[in-house]
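Every protein chain except one is present and positioned as in the full complex.
Residue numbering begins at 1 within each chain, and the chains themselves are lettered A, B and C in the order written.
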Amino acid sequence: MNPVIAVLGRRLRLGVIGGGPGSFIGPTHRQAARLDDRYELVAGCLSSDPARSVSAGMALGLPADRSYASAQALFEAEAARADGMDAVAIMTPNHDHYPSAMAALAQGFDVICDKPMTNTLVEAEQLRQRVSETGLVFCLTHNYSGYPLVRQARAMVTEGLLGEVRMVQVEYVQGGRARPGPGRTAWKTDPERGGASLVMGDIGTHAHQLLRFISGLEVEQVAADAGPIVPGSQAHDYAGAMLRLSGGARGNFWVTQAAAGVENALRIRVSGSQGTLEWAQEHPQVLHFKPIGSPAQTLTPNGPGTLPLAARSSRVAAGHPEGFHEAFANLYSDAAEAIAARRAGQQPDPLALHFPNADDGWMGVRFVDAVIRSSAADGLWSTV
Amino acid sequence: MNPVIAVLGRRLRLGVIGGGPGSFIGPTHRQAARLDDRYELVAGCLSSDPARSVSAGMALGLPADRSYASAQALFEAEAARADGMDAVAIMTPNHDHYPSAMAALAQGFDVICDKPMTNTLVEAEQLRQRVSETGLVFCLTHNYSGYPLVRQARAMVTEGLLGEVRMVQVEYVQGGRARPGPGRTAWKTDPERGGASLVMGDIGTHAHQLLRFISGLEVEQVAADAGPIVPGSQAHDYAGAMLRLSGGARGNFWVTQAAAGVENALRIRVSGSQGTLEWAQEHPQVLHFKPIGSPAQTLTPNGPGTLPLAARSSRVAAGHPEGFHEAFANLYSDAAEAIAARRAGQQPDPLALHFPNADDGWMGVRFVDAVIRSSAADGLWSTV
Amino acid sequence: MNPVIAVLGRRLRLGVIGGGPGSFIGPTHRQAARLDDRYELVAGCLSSDPARSVSAGMALGLPADRSYASAQALFEAEAARADGMDAVAIMTPNHDHYPSAMAALAQGFDVICDKPMTNTLVEAEQLRQRVSETGLVFCLTHNYSGYPLVRQARAMVTEGLLGEVRMVQVEYVQGGRARPGPGRTAWKTDPERGGASLVMGDIGTHAHQLLRFISGLEVEQVAADAGPIVPGSQAHDYAGAMLRLSGGARGNFWVTQAAAGVENALRIRVSGSQGTLEWAQEHPQVLHFKPIGSPAQTLTPNGPGTLPLAARSSRVAAGHPEGFHEAFANLYSDAAEAIAARRAGQQPDPLALHFPNADDGWMGVRFVDAVIRSSAADGLWSTV
Partner (left out) sequence: MNPVIAVLGRRLRLGVIGGGPGSFIGPTHRQAARLDDRYELVAGCLSSDPARSVSAGMALGLPADRSYASAQALFEAEAARADGMDAVAIMTPNHDHYPSAMAALAQGFDVICDKPMTNTLVEAEQLRQRVSETGLVFCLTHNYSGYPLVRQARAMVTEGLLGEVRMVQVEYVQGGRARPGPGRTAWKTDPERGGASLVMGDIGTHAHQLLRFISGLEVEQVAADAGPIVPGSQAHDYAGAMLRLSGGARGNFWVTQAAAGVENALRIRVSGSQGTLEWAQEHPQVLHFKPIGSPAQTLTPNGPGTLPLAARSSRVAAGHPEGFHEAFANLYSDAAEAIAARRAGQQPDPLALHFPNADDGWMGVRFVDAVIRSSAADGLWSTV
């Protein structure tokens, strides 16, 4: 049963900002919104160039009068329509997340926003504050936490199957910036738009959020070394860190976009007193659980041992792999449940509330900030 | 660019037959239709029970007047509407594929149909003939051939990277029927509805089509042993066979639904004079290529070495796994290109025409028939 | 504690026939004999050329007077010495296994013999009979059954962890004969020396023995297709078969040496009413167990869940991989326990008696014979 239609009698009306022609993340967001049929795309500002925005909107099937030339125009016009959009998804360059999200909240729209939440700590704090004040839904698309087995991992930790968590290793290794030169997306290497640490904003925040999501622990202190490793590069393309986690646990952190030939190797290992979990994004359909004193287990989505949080995050019978799009869609679909419930004055299923929110986004920006501070202080342990 | 909107200025209007509440395959088809935004679901007959059909349609967001109580009502009413559906997707029990598809073709609708195409050889021949006469598009959802790396495998064979194909092993091993008893879907074990060989109709046709799709070879003769292995079972739950393939190649075939604990292990190995390919559905994001005399390669969707047929079948940058839904969607999306082109009087991109069609469906039913004949004759080599 | 020294106060004195310069299997046998220190190599006939035999023996550290020019000379001289060899290991071309083993038995030597036991069924029957009459130890080096996790698999079946075994798939795929031409070892393609079916003698007997060893079932009937697939080849390079196993179980069998680029892919899957086991020789340090209704397990040597038969077959703490040599050595070491016990008039540990013996060798030759008969009769089901 489509829970949005069940509550509202219709799909949520979604607008998008960014993600126009040539974008990778644009289609991803829109596919994620479509997969479970909880949204209808009704409006967009797909480019900062007006003509291009209209043509891109039409290519997506939007009517010409709802393909807007600016985010501000989108907000105002849609707010004025009786059938205007309910929520907006923001997939613009990083520096735009803050103003677009603040403007959307000001008009009463629920927000889905790409990561990192903001480029600066001040913005993150303000945005988080504003979300809290408005009571609107804010979903930050740390999509990797949408994988069924990442959610299974979190649920297993929550259920105590690992005992007390003692150690976490997380790494996110890519090769997209191994070759010298600016890369495909010019704004990313511009600190004004891409942020002070490219690798941390791009993937470090994913790794940090994954660690927090599964382990339930916070990074309290970090000692870091971040910078450019590829000759001629100005932008950070690697960051390593040692972590002190809440409760006395320890962590190891490594992210880079300069590992030639590696594709998208996000990997995590969480060890507790009763066992260890291992998951890797490039093989997301298996979760390795090594309980102390018993044979290692290989868990699969909807296979034996699936806990409720994971079960609701899979659309398939066991053995039918889900991937990147389904993980991304899980965030969209959970946010939709939350938005529909809010609009109907209801409480959503608590299990729906596992999408990353503004608090998570703020913690991510704090972590980036602490890594930069520590690295600048030659690895001094810095409070997050 | 959405190629359907580009050609028609709108999405295709899709109706569905079957796939109502409790169905696994229903949501799968609808998600596949939605993912790439080439279809709009406009009508359906979701149940043979009229009230249930309407309520199920409304739960999907269909208007009450387009939630029909019978397939016939759907065809007639939609044919009469100016904005009526363009195509119909059939996901009813096996015995219904033939009458529903024939009726749809009679009304001029393009057809997407679940497998096996029909339960009998006579029906398959007639349906294939009718498709050919009408010129309408017929897409049979052998979804596993929609995986990007299955298509990469086919393209590599076509390009000659394997040399001359000499041997194919294909196996499809599941555990869903390992426990005695009727299972979740009662109609399947009824030969009138599920077909003469349950395991062959359910998964044997998938394995056969995968073999043909990748290798480009036909099964010419088969020596088979099929039957029930679980105590008390009447329906076939295993089938093994030796294969003689076109051009003198040899094949090995093994399918079962009685392997306790196994999930969905479809696996293929294709060996030619220049190398061997290996692919397994439970890890669909890797294709192993072992060229003679050079190190083994692990190919990934959109990774280095991707050929055009595979490139168009992925939505992602390398390292972002796609799964079952994306493979299924590839068939829907290619069929949409073919349907849109037909309606516009254009030729589709030839690469779009790799979805299984009525000829493939007929070959599958012929194979099932030959397996049953051979097994009944104690393994006599039988012509397909 | 070295169990041979414990029983006899010394190591067993071993002689070897065959395995001289250029041989792969010769060093393998000798390393297997050395690893656990239960044998001392004291004599050999390493070549049928007398001068070459002496020089090869000296290169191994044998004294010149115990490097013999013929097997017969070896047997006679060693039988006459007070400190003569106890046992002989035969690693000559296939056709020589029978006469050498018969001669060794005649002189009272225990025998370790490479597979296949013989080239003909008559020889196999006679050799098995002679072994039985003499009471000497006969160990046939089907080395793959020496892997710790193969033994774990057998023990799990024996313990009933799989329930009733219903289905077995076994495949052995190599690429060494994918290129046309005679290959490295000329005698193998000569039917007089290599046997009537090269692929069956070389690797088909391994696959058959592995199936029997793990499942505890016998192949009762076989329907087969075997022959040469590589253009210009006369020798069998592939064999496929359907199997009827004792107790009504079914099997699938596929072996080839013509799969270009494949190295040594021996793989088995055994399914019972309670679960499925999967093991692959190229990754021998993991055994996959999929119990019905519980998460899949990955078993490792000496990891949790290890049964006694497997525990005694590993020299390591869990996580330290053992390989081909250790598996081979397990047969040698178990045979040594049996030989030492026989000489001391004791009973060996029953767990030591899992090395393949003359009965197993005879069953293997019977299976080869049945495959050839069936294939010659166009796949007629043939009794093994």
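Methods note: a contact is a pair of C-beta atoms (placed from the backbone, for glycine too) under 8 Å apart; a residue touches a chain by one contact, two chains touch by 3 or more.
Predicted model, so just to flag it, every value in this text is computed and none were measured.
Participant: Can you work out which residue in C:S53, C:T189, C:T300 or C:S374 touches the chain that's missing from view?
Facilitator: Answer from the full complex: C:T300 touches the omitted chain.
Participant: Which of these, C:Q174, C:T205 or C:Q297, touches the one chain of the complex that we don't see?
Facilitator: C:Q174
Participant: Considering the whole complex rather than only what is displayed, give the residues of subunit B touching the chain that is not shown.
Facilitator: 288-289, 293-300, 303-305
Participant: If the missing chain were put back, which residues of subunit C would it touch?
Facilitator: 1-2, 5-6, 10-11, 24, 27-28, 30-31, 34-37, 59-61, 174, 176, 262-265, 281-285, 300, 303, 315-326
Participant: Spell out, residue by residue, where the missing chain touches subunit A.
Facilitator: 162-163, 166-167, 169, 171, 173, 175, 178-179, 223-225, 229-230, 238, 240-242, 244, 248-252, 254, 256, 258-262, 269, 271-276, 289-293, 296, 378-381
Everything that follows uses one rule, which is that only the chains that are shown with their structure count from here on.
Participant: Compare the CA centroid of subunit B with every other chain's and tell me the farthest one.
Facilitator: Centroid comparison gives C as the farthest chain from subunit B.
Participant: Mind checking subunit A against subunit C and telling me if their interface is mostly the same residue numbers on each side, over half, or mostly different?
Facilitator: Shared-number fraction above one half, so same.
Participant: Could you please state the distance in Å, as a whole number, between where the Cα atoms of subunit B are centred and where those of subunit C are centred?
Facilitator: 43
Participant: Could you grab the centroid distance between subunit A and subunit B? Build each centroid from C-alpha atoms only and quote it in angstrom.
Facilitator: 34
Participant: So the centre of each chain is just the mean of its C-alpha atoms; given that, what is the distance between subunit A and subunit C in Å?
Facilitator: Inter-chain centre distance comes to 54 Å.
Participant: Would you pick out the residues of subunit A that each touch at least 2 other chains?
Facilitator: In subunit A, the residues touching two or more other chains are 300, 303.
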